[in-house]
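Here you go, one structure.
Every protein chain of the complex appears in place save one, which is left out.
Right, subunit A next:
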Amino acid sequence: MHKLLRRIGIIILLLFWFVPIDTSANNLKVEDGQSIQRAIDQAKAGDTLLILPAVYKESIVINKRINLKGEKGAIIDGGGIGNVIEINASNVTVQGLTIQNSGSAQEDSGILIKKADGNRIENNTLKDVHNGIYIANSKDNQVLKNSITSYQSHFSKRGNGIHMFKGSGHLLNGNKITAVQDGIYYDFTADVKAIENHVHESRYGMHFMFSKNISAERNRIDKNVTGLMVMDSADILLQENSVTDHFHVRGFGILLYETENVVVKGNEILRNSTGLSLENGVNLFINKNLIAANQLGIEFVGKNNKNLFAENNFIGNVVQSRISGEDWRLDDGFRGNYWDDYSSFDLTGDGIGEEAYKAGSLYDRILRKQPYWQFFFESPSVKLWTKAGSLFPSFGSAEVYDARPLIEPAEIHYSAVEQNRVNWLSRVIGIVSMAISLFVMVKGRKYR
């Protein structure tokens, strides 16, 4: 924010500096039947073009610093060839436009930003485009509050919502991306912040490849094949995202593959085939996540080095964890995680169970052989069976365990207001229902 203010300050200063020369920084209007491109060609740097509602069938190249402002109903239709808008200049803004029908080649996009810095793309609607916004070799661009969808097709034939190739310093905030290939693709890029975006019904929510220093916060990623796919990247912060409903047989909530220095904190990972999968990671810090209702809560593959894994809540995952590597601790030495199938007690009152939590029950192993038996998940007879199984300690073959399991779920964040209201309601209903039943009981004792 500070940086931004300074930048704006500099721009204003520059404006003042140029005032005598730049008196002609005009507001121009483009109407139905006119060409936006011609208006751009005639405009001077610094001009604002107001696009009135109409369908403009043309592709546009912006090669000077102008502001393109669409009124509601202003549509630019690329006619299915190439890019709809190509930006080659810096400090351009594109606002309030509907941008549709790009070509379908690899890099064809609704908006292509190429070797241009400090542009702002805000409040646009992009639809039927191959890629939504493609930013190549550029710096410090801002993509805010746009809504992006690709065309009706299998995701392998679509492009990405926001694709960043090389370059750095971009900010993506509040975008809504639906039905593309990968929602946000970080391709050899660095220093990007993605905040409060919503990606759904695509292949991957976010796809990190060979990227560095990316932070993704408070994004909502749901109903894709895989939520967050992080590969061969480093210095990644994933915080307070909600990653839900990835049911695909090979779908993951968050997959970290050969990645270094990752912080995964405060995320909600619900209802995925596999919640969190870690493969050959180095220096991972996984803390205070809610991992619930997944088919498989957490999976470790290969060798994961120097990791801290603590204070996560594992609730109602059918299989809480599957571990096929070595060198992994499920606790940080002081505090472990909360596992809702843990059944021992805290005798010393420090909030930590006295017995270690062992991953993998008898049922987990049965399930691997008989996947259909999941139909009986936690049913009375299966419960009886696993309880009987757990009485024979020789069956418990798991070597990986949480030595400091938490007795109560770690506090992550929840709204206190709602909690209060529900509790009030529960007291009232509880008292009323008890009173009624007592009345019936007492009254019923006397016949007439």
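FYI, contacts are C-beta pairs under 8 Å (C-beta built on N, C-alpha and C of every residue); 3 or more make two chains touch, one makes a residue touch a chain; residues count from 1.
What we mean here is this: contacts and distances are computed from a predicted model.
Visitor: Suppose you had to identify the omitted chain by its UniProt name; would it be "Two-component system response regulator", "Monovalent cation/H+ antiporter subunit E", "CbtB-domain containing protein" or "Copper ABC transporter permease"?
Guide: UniProt lists the chain that is not shown as "Copper ABC transporter permease".
Visitor: One chain isn't shown here. Among A:36, A:164, A:206 or A:270, which residue touches it?
Guide: Here the residue in touch with the unshown chain is A:270.
Visitor: Using the touch rule from the top, list residues of subunit A that touch the missing partner.
Guide: The missing chain touches subunit A at positions 247, 249, 268, 270-271, 273, 290, 292-295, 313, 315-316, 318, 338, 340-341, 370-384, 408-414, 419, 422-423, 425-427, 429-434, 436-438, 440-441, 444-448.
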